[in-house]
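A single protein chain has been removed from this complex, and every other one stays in its place.
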Amino acid sequence: MRVDRTIRVSFPAPARGLIRGIGRLLLSALLLAGCTQTDSLKTSQTFQRPPGTARVLLMPPDVELYELLASGLQEPRAAWTETAKRNVVAAIADLLRPKNAELVPYVEPTADPAAERRHTQLIKLHDAVGYSILVYQYGGPNQLPIKQGKFDWTLGSEASLLQREFGADYALFVFMRDSYSSEGRKAMMVGLALLGIGVSGGAQVGFASLVDLKTGNIVWFNRLISTTGDLRTQEPADEAVKELLHNQPL
Amino acid sequence: MPRLLILVAIAALAACTTYGSVGLESRKIASLYSVSPQIQWNRYTDGDLEVWTVDGPLLDSLQFTSALGDGDSLYEIEGQEQMPRFRGNMSESEVMEFVVDSFAAVGAQKVEPTGLAPASFGQRPGFRFDLAYQSGDGLDKLGSVLGTLNDGKLYLIIYTGAAQYYYPKYKQAVEALFASIKI
Partner (left out) sequence: MTSGATWPALMMALLACAGCAPASRSELPDAPTGQRPALATDEAGLWMVMDRVEQDIRTSGRRVSDPALNAYVQGVLCNVAPDYCRDLRIYVLESADFNASIAPNGFVVVFTGALLRCRNEAQLAYLLAHEVTHYQRRHTLQQWRDIRSTVDALLFPEIALSVAGLGPAATLAELGAIGSILQFSREQEREADAFGLDRVAAAGYDPSESVDVWTNLMAEKKAAKDDEPFIFFATHPPNAERAAALREQAAALTASRNAGIDGVDEYRNATLAFRGGWLRDELRRREYDRTQVVLDQLTSDGVRLGEVAFYRGELYRLRGDKGDDQRAIEAYRIALTSEGAPPETHRGLAEVYRHGGDAKQARAEFDEYLRLKPDAPDRTMIETYLRTSE
């Protein structure tokens, strides 16, 4: 097994030489003009929600916003990120309310180290499962043949501890990274376009997953890649969240 | 999970590995022995390793080495010469140490081996032991290793998986697979 020396990733390392290719490929996956691509996947089994209001545990949204500078550097923007997180949470709540589903905020059990450890392991397992879905399920070059044509991913029965602790039926995980072109970048893009050179603007990538806490099964998963969308103000954030939660089953 | 890997994954850019599949019929491993797979697996080769997985190597993984000889390492890191290397005169204890150190060399944390004991590798006498460790991200993982030493060569089968749900899920199948080895 070969591992790129510069990156000691978790063993085994699924992503060889990834840094070398990422910049080029990540940007070439997007078009200059507005482009949004979502691919949602649903569990192979029939989805049955419990009667009445569904309680959805919203895990702390992993959202970060950056400004894309003319130099190509991405500057992390804390104020944008704070605002975006609030907008995203509000948008999710608004989207789920008419489906008779309410959000329950996740709270870390900091007072109880044993509980904290169990929560942490469950969240780390979700990270690993989410990554595996992205890499091995979406029909890309790493598609696992046996997983093809069905969607049966799970966190296992340990997930029910979240059901017990929060009285929630489902858990929703949200991950977003978003960058916005600075004025300098926009000017550069226009200038280079006149010369026939295409250069990317900001991009939005993300995924969301809905976990049935009774079984630990991932009942819905969505991947989002977009060159439009703005999380910094409520209305466009609502639009972006609608894309992110495209086809969610509640 | 390193966030950069998530970004890469979203954009479907993780380095390309072509996966095949393994059906239920008996399968030859590295021209050395055959096993009965018990369940369906996905498979790929990584250098000299044959790797089977159901849900992807982050969650569960069954690795078959070829015959390791003097000076061979279990894993390779590009550009790094210093790796734990097998020596033909190793005892089972030293092989266990070699596997533990190899895991650590590729990023496994807090690797603890237990239960080193004799075991059958097909018709040959061999050994086995269990492992507990964490991935670099801190996810608890478990492993079981079956091996045999023969005339200065080492064969290993290494089963690992996330401690929650995944390792237990395929453990029975893996034990049956171990029992099905025919040299």
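Every chain is named by a letter (A and B) in the order it is written, and numbering of its residues begins at 1.
By our rule, a residue touches a chain if its C-beta (ideal position, glycine included) is under 8 Å from a C-beta of that chain, and two chains touch if they have at least 3 such contacts.
None of the values given here were measured: they were computed from a predicted structure.
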With touch as defined up top, name the shown chains that contact the chain not shown. A, B
Among A:S40, A:T81, A:T227 or A:Q248, which one is in touch with the chain left out? A:T81
Among A:E64, A:D212 or A:E243, single out the residue that touches the unshown chain. A:E64
What residue numbers in chain A mark contact with the hidden partner chain? 5-9, 19-20, 22-24, 26-28, 64, 66, 68-79, 81-82, 120, 124, 177, 179, 197-200
In the full complex, which residues of chain B touch the absent chain? 2-4, 7, 79, 81-85, 87, 89, 91-94, 96, 101, 104-105, 107-110, 113-118, 127, 129, 133-139
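Here is the rule we use: only the chains that are shown with their structure count from here on.
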Show me the residue ranges of chain A that touch chain B in the complex, using the header's touch definition. 1-5, 8-19, 21-22, 25-26, 29, 62, 120-122, 124-125, 127-132, 134-136, 138, 140-147, 153-158, 175, 177, 205-207, 216, 223-225
Chain B residues touching chain A - in the complex, by the definition given at the top: 1-21, 40-42, 46-47, 49, 51, 53-59, 61, 75-80, 103, 106-108, 135-140, 162-166
